[in-house]
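One chain of protein is taken out of this complex; the other chains stay put.
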Amino acid sequence: MSYVSNTDTDRREMLQAIGVDSIAKLISPIPESIQLQRPLNLPPRLDEMSLVRHLHSLATLNTDLEANLCFLGAGIYDHFRPSVINALISRGEFATAYTPYQPELSQGILQAMYEYQTLICALTGMDISNSSMYDAATGLAEAALMACDHSDRSEVMVLSSVNPHYRQVIATYLQATGYTLVETPEDVDADTAATIKSLINSNTACVIFQQPNFLGTVENMGEIVEITHSAGALAISAVDPISLGLLKTPGECDVDIVVGEGQSLGNPMGFGGPLLGFFACKKQFIRSFPGRIVGATTDQQGRRGYTMTLRTREQDIRREKATSNICTNEALLALAATIYLCELGKTGLRKIADLCLQKSHYACNALSVIPGVSVLISSKPYFKEFVLRLPKDPSEVNRELLNYHIVGGLPLGAYYPACQDCMLFCVTETKTKSDIDLLVSSLSLILGGP
Amino acid sequence: MSYVSNTDTDRREMLQAIGVDSIAKLISPIPESIQLQRPLNLPPRLDEMSLVRHLHSLATLNTDLEANLCFLGAGIYDHFRPSVINALISRGEFATAYTPYQPELSQGILQAMYEYQTLICALTGMDISNSSMYDAATGLAEAALMACDHSDRSEVMVLSSVNPHYRQVIATYLQATGYTLVETPEDVDADTAATIKSLINSNTACVIFQQPNFLGTVENMGEIVEITHSAGALAISAVDPISLGLLKTPGECDVDIVVGEGQSLGNPMGFGGPLLGFFACKKQFIRSFPGRIVGATTDQQGRRGYTMTLRTREQDIRREKATSNICTNEALLALAATIYLCELGKTGLRKIADLCLQKSHYACNALSVIPGVSVLISSKPYFKEFVLRLPKDPSEVNRELLNYHIVGGLPLGAYYPACQDCMLFCVTETKTKSDIDLLVSSLSLILGGP
Amino acid sequence: MDINTISDGEPLIFEMGRTGRTAANLPECDVPSQSAEDLLGKENLRGSLPLPEVSELDVVRHFTHLSQRNYSIDGGFYPLGSCTMKYNPKVNEKTASMPGFASMHPLQPVETAQGALAVLYELQTMLAEICGMAAATLQPAAGAHGELLAMMMVHAYHRERGDEKRNIVIIPDSAHGTNPASAARCGFKVKGIPSNERGCVDLKTLAAAVNENTAALMLTNPNTVGLFESDIQEICRLVHEAGGLVYCDGANMNAMLGITRPGDMGFDVMHFNLHKTFSTPHGGGGPGCGAVSVQPSLEPYLPTPTIIKTGEGISAVYAFDTHRPKSIGKIHSFYGAFLIAVRAYTYIRSLGAEGLREIGENAVLNANYIRARLKGYFDIAYNAEFCMHEVVLSANRQKQQYGVRALDISKRLMDYGYHPPTNYFPLIVPEALMIEPTETESKQTLDKFIDIMIKISSEAESNPELLRSAPHHTVVSRLDETAAVKNLDLRWEPLFAFQK
Partner (left out) sequence: MDINTISDGEPLIFEMGRTGRTAANLPECDVPSQSAEDLLGKENLRGSLPLPEVSELDVVRHFTHLSQRNYSIDGGFYPLGSCTMKYNPKVNEKTASMPGFASMHPLQPVETAQGALAVLYELQTMLAEICGMAAATLQPAAGAHGELLAMMMVHAYHRERGDEKRNIVIIPDSAHGTNPASAARCGFKVKGIPSNERGCVDLKTLAAAVNENTAALMLTNPNTVGLFESDIQEICRLVHEAGGLVYCDGANMNAMLGITRPGDMGFDVMHFNLHKTFSTPHGGGGPGCGAVSVQPSLEPYLPTPTIIKTGEGISAVYAFDTHRPKSIGKIHSFYGAFLIAVRAYTYIRSLGAEGLREIGENAVLNANYIRARLKGYFDIAYNAEFCMHEVVLSANRQKQQYGVRALDISKRLMDYGYHPPTNYFPLIVPEALMIEPTETESKQTLDKFIDIMIKISSEAESNPELLRSAPHHTVVSRLDETAAVKNLDLRWEPLFAFQK
């Protein structure tokens, strides 16, 4: 059983119709010297029962965050996923379709993508949204390239408060091109505005910043955009979509391109993938933005219908002149995000955002009174993440937290050399007061408190 | 949020259209003295996240037989369930439909039930099958009543080798009617044919037996049927559908009514419910059998279509003269069984049956050489279950097996007083050789072996 | 689906496939093996096994196609009266499929099943509170099974008191067919009583009917014409005075949630349909759960095993109790539809007292709204001021004037994408169209449905043939049910042709 449907008789009849006596004949265009003369060296095939048991045993080796408490964030978030989402995206009609090249047979996913684009615009306050990118990191990299291509400037400024994983990907993308990456110094206390001002120049194509930033802090978005624009550069913002339940939109702040990680919008953490990069921008970039986009049109009878449009930007038509090389994107995750935003709705998303806000503040307050623990940045507002200085090695603290079925925050030393004793905590709406209290009491114990 | 869709504005507008000013008015036909003047005394409502966590914590209190080895059978079996089944039966179109009273909108489930009926006939060798009963136990009880109604005889003979849970249900059903239950003595070594002969008489409406019987033994079905028929009674057999991958069909043995538990056919054990009673019989009972049945017919254009038929037997038309009171049945489980039998197919079901046969024999052989352990019935063939005498209290043995993540067999003392030291083991295709070897070594250790 | 309309419908699975084709991916035997003939005896082996030979892709496509030929709540408005086709929450499916529930054997040691027993026990307790009675059992697999159980308990109760002559069960003519069938199944004689001009039990008729032979009255409340039996207390008094018991068919419990309780009305025993009131999916016919609640007088007769709890909170321990001498015995192989109970438990816990009352109120509001807006177009069965959770229309006027029957209206509704109401039930309403919207539908959905009903009422006048030949836009047109009975075709015969 290899999911092959033909029987021996089928094969015999088909070979006969073709007029050959063996499959070997059909593959004869492959020179014999490169035909594989042995079976592939792979582990033996498993029947379905053994397969499920095998995968189950591998899964059991992992600490699963449904059964343990997770205070990690840093780009991937443990948010509530309403059960309707899986029930709907698992429907074969959605899951087992290809890219909607033939719109008449794909109105379902096309309409959903049109709704997705509308929702992303509503969330971000931007004019247009594409129908997904691979993830926030590659979305930002594409935005940077787009800014350079668009402006004939060649410097990409990225603030050090942008998620370091994103920064690394942007760096990789720029490496092979002629464009230059300018990273601001890794100083967590820096005055953002002053830093940008000191580095921005007439060759700066764009300034990339993050809201809330990697350390959880809410930036003064308006000010950053203003400084950026006054140097003639584009303002590119990475945003946390959940925070947009409360925070001022990039659109209101005149941001040019907005990118974000849509995993939070109803998708599983999945050890970091697949992810969903959302990408929205101002109307003026309509011919230059990357990725697929769906538009409404009409059929022969004048009925409303949907189709992929502005296709001449894309690789299959434009080839080396395309605005991006992206083809397969993250449609099913965009569908999940669409369902999520409909299920949460106007009041629900606001409520989720508020719960994150309240619980992270409760947690931060309670944790920071543990002797030896202090808050890294106390002067600025934060949304759902915050950094604490610990009196003990953060990785060691994490190892001990595992005994309490707690996966702790992110030790920051690997990302910010000055933060060897710091941990980035994330508290979302999935944590109850007693979960947080458990974290506090466990950490107290670990740190030798009462 | 109570899944109620109306908003306050909706309610206001609706009340206005009705011409009343409050819902209180609408419920005024309920005398005030019996209107509840306080909130129901129920635990507080839970939001979806808390709800899932609460249920998860309850589920975690149970020993789950996906993560532990289960050697229990006795009517509910741990068989392989191909993943396609859940993927298909969970589709909303199937799961959230009612009984197909309007056939034009229900061709999906109707055609599936027609296929189910055909498959049950193929499996059992019988002429007609209904489209499900609650479970095997109530199916047998209904068969007994049907036999009595059909024959004007009033005694129902049930062999003691029939599953005791089924026997108890049959007894309950007969209690309220004028019919009498005749149970054969609980003697595991008895000569079945002789026992029946000694008790059967001209008032015996039917003889109910089980194949393989509760202790796993394969009965001489032909002989039982012959004796039964020669006394003018109906032969009613409970069967294990998986065993019919190999065993002679009741049809071939001239059985009159066949009932079985369809849980094994792709349905979860689910702590014993919901279950699936399948019910098939000879054509001659076409006007008297219980339960819904689907027939093929044509539409106005002559296209094939399906509809519930022979409805005049049923309660909604016949009321107190109906052949049964059944209304809601087990359609979704019958659908799972249909998918299961298609997925397994001709060779697959046979293979599953053979795996059960081989593995139970391997296990029985290996277990019975443990010092102090002996096989209860060694003279007769068995299919997937067998009884061992243990040198230690079976319940105590089970308690100790739990330490090895093994849920042991069924202690028989509660069912057969002479079998206080016996345990009924079941070994299906889901157990690998190493699972069985683990059972053997664990039991050896528990019984003080090497 | 729409995109596949040049089609002769979906073939039977037996018409697909080819000899030797297989779907399931099964293991090889990993233990020493012997021939089946040796182990079982040649005489015990079957001949051919005529099952399908298809691929897994065939299976997936076939059943996907079949599903696409099925109407469902997930697909649209389903106002099938008496069936309470409300939204079936997806979270219930999630909890019911947790391995800690789904992968449990009913006979595993009770200490390894404490979470399951907790669900059963707590659900029973909540159901008893919801209906105002003392106890409940979850063994019945469906409503009719609950009725049967209730009648068995009634039987046992009277026998216990030496009152064995009580062999008559009184049932109004509006009752669901399962009521008389269940009573009969327990050896009772059924005495029907006509409803009065208000569609309710007539107290005088009832008083005349009850006597020393009365075992019980089976009554649906709200009744099947959607009306609350306002005389319910007097009804119960009359039956009780005559020595009988009163049974409540609780199929319509949705209307009463948090508002009123059968136990407080005087009923002795009732059944719930968890697959109606408590949102468990009906699966195209089942499974269900017909939980039964009883007053203290009947508690000793509940089927075994019952579940008992000792201790509270985290020290609570649950156990089965099989030593109940007066119990009528077992009526299910095990403990009833456990996974359905998990769903119902999930549902009730998501609602609480407050949510349940909202349900009751909105179910009643929605039905009355439809009633108010349609009463100019269709006759309303019985002249009450308000209905409860459902409204029964009659197409009698349409039948008389245009020769259009309730069934024709129903079939025409399909053309507009709606599932029809229940037809021809209750039997006492000529050309009944029984509409139960449920609380999960919004005013907007109701408005669209109402508009279509009004449109159809005018089509009945302007183009009756359009209705009589409906449906026109379904995968099959009107099916010949008479032919189905005349030329019985209950299985696909060609499969068996070889064997004969």
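Every chain is named by a letter (A, B and C) in the order it is written, and numbering of its residues begins at 1.
The rule we apply is simple: a contact is a pair of C-beta atoms (placed from the backbone, for glycine too) under 8 Å apart; a residue touches a chain by one contact, two chains touch by 3 or more.
Note that the structure is a prediction, hence the values are computed from the model and not measured.
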item	value
Shown chains touched by the chain that is not drawn here	A, B, C
Contact residue for the chain not shown (choose from A:L349, A:V373 or A:L439)	A:L349
Of A:S198, A:Q284, A:N325 or A:Q420, the one touching the omitted chain in the full complex	A:N325
Given A:A193, A:A231, A:M269 or A:L438, the one touching the chain that is not displayed	A:M269
Among B:L105, B:V239, B:V294 or B:V407, the residue in touch with the chain that has been omitted	B:L105
Absent-chain interface as seen on chain C, which is shown	1-7, 16-18, 21, 25, 55-58, 60-61, 64-65, 68-69, 71, 73-76, 87, 89-90, 350, 414-417, 440-444, 473-475
Contacts of chain B with the absent chain, listed as residue ranges	1, 3-5, 7-10, 47-51, 82-84, 86-87, 92-93, 104-105
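Note that only the chains that are shown with their structure count from here on.
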item	value
Whole-Å separation of chain centres (CA-atom averages), chain A against chain C	45
Length of the line joining the C-alpha centres of chain A and chain B, rounded to whole Å	47
Multi-chain contact residues (two or more partners), chain B	48, 52, 56, 60, 66-67, 80, 82, 87, 90-92, 429, 432
Two or more partner chains touched - positions in chain C	21-24, 26-27, 56, 58, 60, 64, 89, 91, 93-94
